[in-house]
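Only one protein chain is missing; all other protein chains are in place.
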Amino acid sequence: MKLFEFPVRVYIEDTDIGGIVYYVNYLKFMERARTEFLRSHKIEQQDLQQQGFLFVVKSVNCDYLASAKLDDQLTISVEVAKCSAASVTFLQSIRTNQLLTRAEVVVVCVNAETMRPCRFPSQIRQIFSNR
Amino acid sequence: MKLFEFPVRVYIEDTDIGGIVYYVNYLKFMERARTEFLRSHKIEQQDLQQQGFLFVVKSVNCDYLASAKLDDQLTISVEVAKCSAASVTFLQSIRTNQLLTRAEVVVVCVNAETMRPCRFPSQIRQIFSNR
Amino acid sequence: MKLFEFPVRVYIEDTDIGGIVYYVNYLKFMERARTEFLRSHKIEQQDLQQQGFLFVVKSVNCDYLASAKLDDQLTISVEVAKCSAASVTFLQSIRTNQLLTRAEVVVVCVNAETMRPCRFPSQIRQIFSNR
Partner (left out) sequence: MKLFEFPVRVYIEDTDIGGIVYYVNYLKFMERARTEFLRSHKIEQQDLQQQGFLFVVKSVNCDYLASAKLDDQLTISVEVAKCSAASVTFLQSIRTNQLLTRAEVVVVCVNAETMRPCRFPSQIRQIFSNR
């Protein structure tokens, strides 16, 4: 898989009293990039939900190396490291001209009603496997 | 109606680079107080949703007079100013030892499926009218 | 002044249990657009802060007409309605193919240390007056 990259700008809403991006918000940026990665393959979140699928984050391992600041233009990367029938592992990074944050995010597919794990739709599976 | 009051503590998540509470977050605090006002009358949000009602904010008029700071213990007030069949007007304030913010918030009741305005459940109507 | 417009995409982080954009978040979108309006005139937020200026929201009057949904591509507009020495009134709207939200937002310039109102830097004043 080619590395997918998505730009995110830092606004006041993203900062905290320390004058830097509130660390929790990096996880939002990473999800935006995963969403855009799927959109680049013609998959919209609304469609998934209407088909009864929810993608639920199972675990996050995140290292904060340096801080993003107001006005920064960040590059968020998305890479599929591993994919099984109902679970996918993403490696992601956030950079300016240096590496700020990197994370491993495991996402599972669940049935929106039962909240039980279920197989990814085949179209999604193909996207994740094509690396 | 007796004035309903609810305490909210300011955490780092609520602040921004200016070192004060990010102004958008006061609206979250006001909604927490409205939710607790209803809970004090035995109305849970989940129940409303399961009965097919959504409370949707129609308008917000908010004046910011002074800023809340990290660690501040805020008091959020809720008062029903006006109530009709499908709409209620709240007057709310946020205080420390001084008045920080006051707002008028109009909320309408809608059918969760059609998103069309509908009458408040009678139990709710009674709570709002009892002032 | 020409109407300034800025696109904002709706992500999962912006939604709530009602399945629509959490109403508080529209105010974040409007601030992003104001920030980009200034950036289009070569004004960065960081520079303002380093020069000792803070832009503080004094009041918000916001009407919610219709709801934005997940994946929606929104257009946020910015227009300067009025400008004085230390205060500026913006008219803003949020649209998809229909008008979702419109707001009047009053912003004042304060000294970052004293938090007292002060005159806008002349460069900013010129941008706001040029309408």
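Chains: A, B and C, in written order; residue numbering restarts at 1 for each.
Here is the rule we go by: a residue touches a chain if its C-beta (ideal position, glycine included) is under 8 Å from a C-beta of that chain, and two chains touch if they have at least 3 such contacts.
This is a predicted model, so every value here is computed, not measured.
Engineer: Which one, B:Arg32, B:Arg95 or B:Arg125, makes contact with the chain that was left out?
Structural biologist: Considering all chains, including the one not shown, the answer is B:Arg32.
Engineer: Spell out, residue by residue, where the missing chain touches chain B.
Structural biologist: For chain B, the residues touching the absent chain are 9, 11-13, 28, 31-32, 35, 39, 44-46, 49, 69-71.
Engineer: Contacts of chain A with the missing chain: which residues?
Structural biologist: Interface residues of chain A facing the absent chain: 17-18, 23-25, 27-28, 31, 49, 54, 56-64, 67, 112, 115.
Engineer: Extract the touching residues of chain C with respect to the undisplayed chain.
Structural biologist: These residues of chain C touch the chain that is not shown: 12-13, 15-19, 22, 24, 70.
Convention: only the chains that are shown with their structure count from here on.
Engineer: Could you classify the chain A-chain C contact as same or different, where same means more than half of all interface residue numbers appear on both copies?
Structural biologist: Looking at both copies, the contact residues mostly coincide.
Engineer: Which chain has its C-alpha centre farthest away from the C-alpha centre of chain B?
Structural biologist: Checked the centroid distances; the maximum from chain B is A.
Engineer: Go ahead and name the chain pair joined by the largest number of contacting C-beta pairs.
Structural biologist: Of all chain pairs, the one joined by the most C-beta contacts is B-C.
Engineer: Measuring from the mean of all protein Cα atoms shown, which chain centre lies nearest?
Structural biologist: C
Engineer: Between chain A and chain B, what is the separation of their C-alpha centroids in Å?
Structural biologist: Chain centres of chain A and chain B, defined by C-alpha means, are spaced 32 Å apart.
Engineer: How many Å are there between the centre of chain A and the centre of chain C, using C-alpha atoms for each centre?
Structural biologist: Computed from C-alpha means, the inter-chain centre distance equals 27 Å.
Engineer: Specify, in ascending order, the residues of chain C that touch 2 or more different other chains.
Structural biologist: 28, 31, 49
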